[in-house]
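Dropping the structure in here first, questions after.
Complex shown without one protein chain; remaining protein chains in place.
Note that the chains are named A and B in the order they appear, and that numbering of residues resets to 1 at the start of each chain.
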Amino acid sequence: MPYVIGVDTGGTFTDGFVADHFGSIASAKSPSTPPEFSVGVLNVIDELAKSLGVTTHDFLRDTSYIVHGTTSTLNALVTGDVCKVGFLTTKGHADSISIMNAEGRYAGLDPDQIQNMSRTNKPPPLVPRALVVEINERIDYKGAEVVQLDENAVRAATRHLIAQGVEAIAVSFLWSFRNPAHELRAREIIAEEAPSIYVALSSEISPRIREFARSATTIVNTQIAPRLRGYLIPLEDELRKRGFEGALLVMQGSGGCVKAREAPRHAVSTLGSVLTGGIVGCTNLGTALGHKNIISTDIGGTTFLVGLVVDGKPVSSTSTVINQYTISTSMVDVHTIGAGGGAIAWIDQGGNLRVGPKSAGARPGPACYGEGGDQPTVTDADLVLGIINQDNFLGGRMKLSVDLARDALESHIAKPLGMKVDEAAAAIYAIQNAQTADLVRKVVVNSGRDPRDFVVYSFGGAGPVHCANYAADLGASEVIVPLGATAAVFSAYGLASSDIVLTVERSQPDNFPPEPERVEQAFARLEEEIKAQLQEQALPFASISFEREVDMRFTMQLAEVTTPVAPGPIDENAVANLGKTFEEAYASLYGKDAGFRDAGMQIITYRMRARARLPIHPELPHFEHGNRRAKPRSTRRAFLDVRRGWQDTAVYDYRDLGRDDRLIGPAVVETPTTTVALPEGCFATLDQLGNMVIRYADVV
Amino acid sequence: MIHLDDNLTLTDDGAVVCAHCKTQIGENSYEPLAHAVKRERPSRAAGPGVHADPKTFTSREIVLRQYFCPGCSTVLATEIVPQDEPSFRHWSLDAKA
Partner (left out) sequence: MPLIHVAGSEKFTFRERSVDELRALASKSVPLHTVDAAAEQAVDPLTYEVIRHRLSAITDDMGDALKRMSGSVVVTDCNDFNAAIADETGDLILVGQYNMQLAASLDMAIKWTLEHRSENPGLHPGDMFFCNDPWIGGGLHQNDASVFAPLFYDGELFAWSGAVCHQVDLGGVSPGSWSVAGTDVFWESTPVPPVKIVENGYLRPDIEDMYLRRSRVPKLIALDLRAKLGANNVAQQRLTQLIDKYGPRVVKAVMKRMMHDAENRLRNKLRSLPNGSWGAVAHQDSARAGDDNIYKIVLKMTKHDDGLVFDFTGTDQQVEGFINCTLAGVRGGIMPIILTMLCNDIPWAPGGIYRCVDIISEPGTINNCTFPAGIGKASVASAWATQNAVSECVAQMVGTHPQHRKAAMSCCQGTWDLALLAGVDQRGAPFVTMLCDPMAGGLGARVDQDGVDTGGQMPIPMGRIADVEINEFSFPMLYLWRREEVDSGGPGRYRGGLGGSSCFIPHDSPLQGVHLVVSAPGKALPLAPGLAGGYPSATSYDVLMRATNVPAMLGQGFIPGTLEEIDGQHEVLPSHVETDMAASDVYFTHWQGGGGYGDPLRRDPQEVAGDVASFRVSPRAASDLYGVALKSDGTVDTGATEARRQELRRDRIGPDAA
């Protein structure tokens, strides 16, 4: 069965990408269909079949995998359409999930919101107080039982919660990850009282120290798992009806996928499902192009996502913030910054010109869309500056109005500031570029790295319009704009080219150095768990690789740093090397001598990751067009660079370009999915896959 | 008219009135609570939030001092202070509304 499909559900469009193992590919876009997103999924699959010239039935019959990026769990959380969950926890600690370590009041908010302190609030409680029951039981930091489990209380609590109509029960006792005995016994008791109730244990869902995040993760997982199941099962049934015999896989925030049937078990890991396709796409494209260090910038109309690939792997974090709750799940570190092409330009109370963070979104969108938006946006500025073309936007699929853009700029920006419309547009363009560079730089620097060591990948509709500018500001060596086969559906390509990734972890805090046997045992246990989960995937893997890592810290300091553990048996040497690796990682992130070594180090959490390679991986076709000497289709006045102002700018059409072309700025390249701006001082070529490669003239 | 807070309004002719029952509390904004009814009780009258008898900590008498609207008894100002101190929480506006 030759086909592999990637389907990515977005707010506006559902993207599809298919590759076969002969090197043919196709892509398609279909409008998303909320609230029944599955319809859009099936529609885009029909579109893909059409473009390959086969029936949907034959297409699905010959498909090995479908990898699906879904927003269903995120939507459930955000809309509150979650299952009713009861919560059992240690006596004395029911308020942990409302105290939220105080930081729940502002977690995830941006600086303007934090500054407006009187308007900040904690989010609504995860579980209403009436559905939280405290149980007499206690385990201490070493896993010893201090108070035995009150089994009658568990029974009574179960009966009470059932009477309240809960659909599932989450259990989170203090230190359960050290000693899960009480949680396991609680589940047995609940099963006796209410056999059909789903019970989630924190020691299984998220066996990591820090009870607030662990409880929140366990509860959220339990709330959304049934919704995910309720979405995936009918979808899979329908696909089978239509002829699908292969595996339906779901993308996780970790950058790998997992079998749909197993996905609800770790539903929280799908919260980042649609954010990660882009990073995975960059990783895999980077492998094909020989780039190991990539800054991924995905700029759409409403959002701006930044992620990093370092040494060929996406940079990950071990937790994320959703609705101001801290959720422990391995996530590819994707930052949402700014507001993309729809960022609104406005004047603040001090009379200063600002860009973003508010966005005009997709509806009504920029003024030039003509959909009723009257606020001037970055896209309106781009249009007025002649960078994007009102007649050839998105391959001509959408007509823009320069007049509407000019009107919006005039009334909201130019007139109040006493500027000409052109000046206003130029200022907005330049501010957007500088701000983007600042925000991206912060992400890179905060991960301990230097933007100058990276290549920038720029995709999404609005990215390539600005990438040459902000990448130059960052000091990046070159910019890649993925075009060609993956252009419109880069995230879906990422999905189709991903692998199964499973992660298991457990906290076992200890002073460092721990006994080598303890480390061996911890990993042996994790290995057993992960192998069992691999079995349950029931898929033929081309190869499986395992990675081990630990979270360590200097005793007195806040930051835990994830440190890779070399393969091989763990003896005293290996442990000592681990300490060295940690110190080096810490120094590279936080500076030499940043670590307070004399206070000692601690090892906190053990983690293992299995990467099971799927047998089919899309091979992007080589770009065949050689020997072209493309001529510009036209010339127009455009403003691409503040220092140079308006210039006669060559306008190319991507479809005319070939491998031998070398475009020198100032120039603009119009493609069916985006526009690439090339200011003076940079030049662009096409690589073997048809991507545009932008470099700077004074950099060798 | 200025809405001063949840209970007090400054009328157009400069008087301070109760926002709920319109009783005049002060003729002007310089002595806005001139006609408010003042009452002092031991601080524990403020409820279970006063955890311990203040005598545990001090020899001075601590009172719950409140000012009420004479018309509807709405409480306009509350403080818990040493009884032997005057109230420092006086405010006035140079207001023509």
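What to note about this one:
Quick note on the criterion: a contact is a pair of C-beta atoms (placed from the backbone, for glycine too) under 8 Å apart; a residue touches a chain by one contact, two chains touch by 3 or more.
A quick note: this is a predicted structure, and the numbers were derived from the prediction, not measured.
Contact with the undisplayed chain is limited, among A:Phe37, A:Phe212 or A:Phe393, to A:Phe212. From the options A:Ala181, A:Met398 or A:Ala434, the residue with contact to the chain not on display is A:Ala434.
Although one chain is hidden here, its contacts on chain B can still be listed: residues 2-8, 20, 29, 37-41, 43, 46-52, 54, 56-60, 62, 66-68, 70, 72-82, 85, 88-95.
By the touch rule set out above, chain A reaches the unshown chain at residues 90-96, 98-103, 105-106, 111, 114-122, 128-130, 136, 138, 140-142, 146-148, 150, 174-175, 209-213, 349-350, 352-355, 417, 419, 426-427, 430-431, 434-435, 438, 441-442, 445-446, 509, 511, 554-559, 589-591, 593-594, 596, 598-600, 642.
Convention: only the chains that are shown with their structure count from here on.
The centroid of the Cα atoms in chain A and the matching centroid in chain B are 54 Å apart.
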